[in-house]
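A single protein chain has been omitted from the complex, and every remaining protein chain is retained in its original position.
What follows is chain A.
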Amino acid sequence: MATLRRLREVPRHLLVCEKSNFGHDKSRHRHLVETHYHNYRVSFLIPECGILSKELKNLVMETGPYYFVKNLPLHELITQEFINTFVKKGSCYALTHNTNIDEDNTVALLPNGKLILSLDKDTYEETGLQGRPSQYSGRKVMKFIVSIDLMDLSFNPNSKKCERVSWSFKEKKPLKFDFLLAWHHTGAEESTMMSYFSNYRIQELQPKIALSTVTELQCPVLRSGALRGEPEAACSAPELLDWLGAVFSRADLTNEPHSFVSTYCCPQPSTVVARAYLCTITGFILPEKICLLLEQLCHYFDEPKLAPWVTLSVQGFADSPVSWRENEHGFRKGGEHLYNFVIFNNQDYWLQMAVGANDDCPP
């Protein structure tokens, strides 16, 4: 009985909506974008737009390369050389590829120098490093989180902690993973990552970009002041998110009775837009690039435009061990953690953050 009930219940998800203005002092948009580390897909929608402006197009094309290394042993990430070359200069991001967060061991490197290991029980008992049990364990703890501060390790390279970590990674339990790496540097060094990991099979990859135009799109009417919508005048924020998802999955919004796929229809009140521009970038995308994209989209309204608003959505990796900052992220039934900006022409914005079941509330 209890099992049946458990299988039937819908896992909880949270949607946090907030509104603010870009010009506001205490606006948190930069902070939230920068602390969402592992981004998988970025997409934006511009209604009433046929072609992208040049700046926007350049930005989209230059969302930087990311690197894929096969079978990289973990002790390479804690060497002094690596820390001094990449972690200290700029922001280095790393995530294991093709590991499921709820089953396998996952490793992530955050730009503040923290190496987060999400290990299963047997591996944790063998490595011998101090960690804590995962927040989302049931009666029996199956997952443990070990957090290693690389900045601390580089401070005193001869400390007991450093020796223990190196002993564990090199001799006790050498772990190897396929990593996705990305590095944002402010200096002039170019592609030193390729040369650094030349011993291992490293590939430089560019994010996939998909551009398209949609004609005759039904868009909901929004008012920037009313997050919850007004009964006959504007739609609410959750409705907008639903509609956005339907548009990007190319669902028909006509609500035809014989349609098998979806009976979703555009929330009312809505208008019909002649054209809309959709763009999707898929890959291991740096938060810094997303910041630039956001700024550029704000500047979209510097000249008067027909469009009342534009949206920018970012989705995170389902297998990342962290969502925002160092909040633990789990999979449960769909490890989503995403956020969506709705930018209005008066520099107001709406920010919606959604997380799945095994997640903390977004900041």
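Annotations for the structure displayed:
Here is the rule we go by: a contact is a pair of C-beta atoms (placed from the backbone, for glycine too) under 8 Å apart; a residue touches a chain by one contact, two chains touch by 3 or more; residues count from 1.
As a convention for this text, contacts and distances are computed from a predicted model.
Only one of "Large ribosomal subunit protein mL43", "Ribonuclease P protein subunit p29", "Decaprenyl diphosphate synthase subunit 2" or "NADH-ubiquinone oxidoreductase chain 6" fits the UniProt record of the hidden chain, and that name is "Ribonuclease P protein subunit p29".
Residue A:Q130 is the one among A:Q80, A:Q130, A:Q203 or A:Q268 that touches the chain missing from this view. Residue in contact with the omitted chain (choice from A:Y136, A:W167 or A:Y264): A:W167.
Touching residues on chain A toward the chain that is not drawn are 121-122, 124-131, 167-168, 172.
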